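Working notes for the structure below.
Here the complex is missing a single protein chain, while all its other protein chains stay put.
Right, chain A next:
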Amino acid sequence: MLKTYQYPKFPFVRPAELDSPQTRHVPVIVVGAGPVGLSAAIDLAQRNIPVVVLDEDDTVSIGSRGVCYAKRALEILDRYGVGERVVQKGVSWNVGRTFFRDEEVFRFNLVPEPDHHRPGMVNLQQYYLEEYLIERARELPNIDLRWKSTVIGVTPGEDAVTVRVETPAGAYALSCDWLIAADGARSPIRRMLGLDIEGKIFMDRFLIADVVMKADFPPERWFWFDPPFHPGQSVLLHRQADDVWRIDFQLGWDADPEEEKKPERVIPRIRAMLGDDREFELEWVSVYTFQCRRMKRFNHGRVLFVGDAAHQVSPFGARGANSGIQDVDNLGWKLELVMQGKAPAALLDTYSDERTYAADENIRNSTRSTDFITPKGNVSKTFRNAVLGLARHHPFARGLVNSGRLSVPSFYVDSPLNTPDADAFAGRMVPGAPMDDAPVSAPGGGSPWLLPHFGQGFRLMIALDDAAALDAATAEGLAALRRGAIPAEPIVVAREGAAPGGIETLHDVKGRVRERYDLQPGTVYLIRPDQHVAARWRRFDPTAIEAALRRASVQGA
């Protein structure tokens, strides 16, 4: 038991299926109630799709795992109704200090780009994130969350997938249209289906310790290369909520995990690191190894893999849960359209295409960090130390110091769902880009930020100086698009005025939307339900918009 946190225990409820000879059929089963499975369930439930969630355990993530939740994940969590709690409970940090041997090499201050709602990242213990997601899931009547329910068999079929579930009260079968495998890095579903996951294990071990510090300690991120108190290795110190500090010690491959975990080994190590006799209490210690690997495809018929089940990265850069939450953001709307019969199942292939692309980016970045932090061979070490030495004096070398590149969203620039630009645009909101946030005012009510006005279905963002000047022909065209099989809801972004016909209007109070999206009066953006740009034009052309909508949902021409 931790001193700062009490693990909740969720009750096992005997399911009715145990007493019925028939196999019940449900639309969607999610296996795994980790951060990614819970996010998947909430995404789908918010789309009015009923979901059964099965988890073998009856509590949240034990011990110290995910720490750092990045901006994009927070924006998605906002859509799931827990972003605010995570940000409130989490701690933000801006100052990072980098040490090499016994000297501080440089310090940076991550001054966030102004006028975004969410910060670059917050630090929070993973169990809090899961607890908040579970509470949110329990508010949604169409989520059936089942604890102590272990999936022990899976039978994929043409029209349905059947799972066998073991519980303390006996086993039963349940079938579904779609199975979402969010069962973690060791994914029993992946194994039972005989599917491969390829990549490499890093020959290294890390000791992670959570300590509660009584005295004041600055909320900064400290990273040591080859420190005197832990020669030849790296050490990371981070602050989490409740005055709990997380420390990661690189141990090397030859370390004995059982030996290293003993408090009599850990405590002197931490004391040497803190360099004085300040008081601390040890909350948690464990040793982990990690790997970078992913499945070739994330969709296999009616089974869809998300999160760690589909891909794993080294923790440098916090790309694990952060990317899993983005998987779900990408999958939810596609699955909804397929289930409604509005898009072919091929739309789910693009889930795999876009998210394997993102996984490769995450693996590439976390591998580069790992190779910098733990250089293999003498030449690598010489270059690493040369960079650190130069970084003391020269800004260019600071840019090469790689102690983790924090999780950022992928730009799906090669996605087949994008309609390539025909008109000229500046800036980075290219087709495939994740939307940039900006402050707005919403005369009709709603968030003073841009992003929360997007995210359930497709949206058309129309830029005007005066919203009231929207001409009748365009208004009529928008009304038609709103009634389409796959509707695109209009939203006008203007300096002033209200759009006619009750069309939602936002005021670009600081001009940031115009700046970030390179808007001119008449510019139109088609935005996907996951807040990525699908297409954009300099003028309103309903035929082009319809074609882009068909393309973004993989309909034939």
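Methods note: a residue touches a chain if its C-beta (ideal position, glycine included) is under 8 Å from a C-beta of that chain, and two chains touch if they have at least 3 such contacts; residues count from 1.
The rule we apply is simple: contacts and distances are computed from a predicted model.
> Could you tell me which of "ATP-binding cassette domain-containing protein", "Terephthalate 1,2-dioxygenase", "Methionine ABC transporter permease" or "Small subunit of monooxygenase" is the UniProt name of the chain missing from the displayed complex?
"Small subunit of monooxygenase"
> Using the touch definition from the top, which of A:275, A:377 or A:556 touches the missing chain?
Spelled out, the listed residue whose C-beta touches the missing chain is A:377.
> May I ask which residue of A:408, A:509 or A:547 touches the chain that does not appear here?
A:408
> Name, in rising order, the residues on chain A that touch the hidden chain in the full complex.
Per the touch rule, chain A residues meeting the hidden chain are 365, 368, 371-372, 375, 377-380, 383, 387, 389-390, 392-396, 398-400, 402, 405, 408, 411, 413, 428, 430, 433.
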